[in-house]
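Note that one protein chain of the assembly has been removed; the remaining protein chains are unaltered in position.
The block that comes next holds chain A.
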Amino acid sequence: MHGLINRSIQCFLRDTYGEAAWSDVALAVDLPFAEFEAMLAYDDALTWQVLDAACLRLDKPLNMVLEDIGTYLVSHPNNEGLRRLLRFAGVCYEDFLHSLDDLPDRTRLAVSDLDLPVVELRQHSAERFSVTCHSRLPGFGHVLVGVLRAMADDYGALVLLDYAGMVQGIEKIEISLVETAFAEGRSFDLGARAG
């Protein structure tokens, strides 16, 4: 698994639950190093071991931890850069949803060896969408739910999200766009630079 993914899990634990939570998890899986490097690759099995240990440590089911990771990726100040990259997608939440199709390609532009799951958006009506997620990382759909939820807050949109389960390795999320300008949302300035 790409170091960026592993490091995201590590930073999620550290930034949300404190340094001790991360050390506990690292100790539990007997990591041969103190922390993951964002630009190195690791064995896939290690990622799942870390996630399992995190669930134990936080006493939460895996899907909830994954969704929390998704929310963390967009909303924590330490990840302002990532939020900005997602906001480049467009001026409203609907634009953002439509840009999900481009996400793996965009990601590859920046980090060529980071393979994100193929994400497909379908629009069923003006306010009803669904997203499917083909992945060798089962559970990525839950991370995506967290990302979609946090991005809705970011755009100030009111949405209902429902993880509709996984069929033959394809995860599905249903999205109802209740209101596009529900709240103020966070500002996005093209010229600002993430610190």
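Basically, a contact is a pair of C-beta atoms (placed from the backbone, for glycine too) under 8 Å apart; a residue touches a chain by one contact, two chains touch by 3 or more; residues count from 1.
Quick note on the criterion: contacts and distances are computed from a predicted model.
Think of the chain that is not pictured: of "Urease accessory protein UreG", "Diguanylate cyclase", "Peptide ABC transporter permease" or "Sarcosine oxidase subunit alpha", UniProt labels it "Diguanylate cyclase".
Screening A:L40, A:L56 or A:L160 against the full complex identifies A:L40 as the residue touching the chain left out.
Within the complete assembly, A:R106 is the residue of A:R14, A:K60 or A:R106 that touches the hidden chain. Only one residue in the set A:A28, A:L58, A:L85 or A:A164 touches the chain that does not appear here, and it is A:L85.
Across the interface with the omitted chain, chain A contributes residues 4, 37-40, 81-82, 84-85, 88, 90-91, 106, 109-111, 189-191, 193-194.
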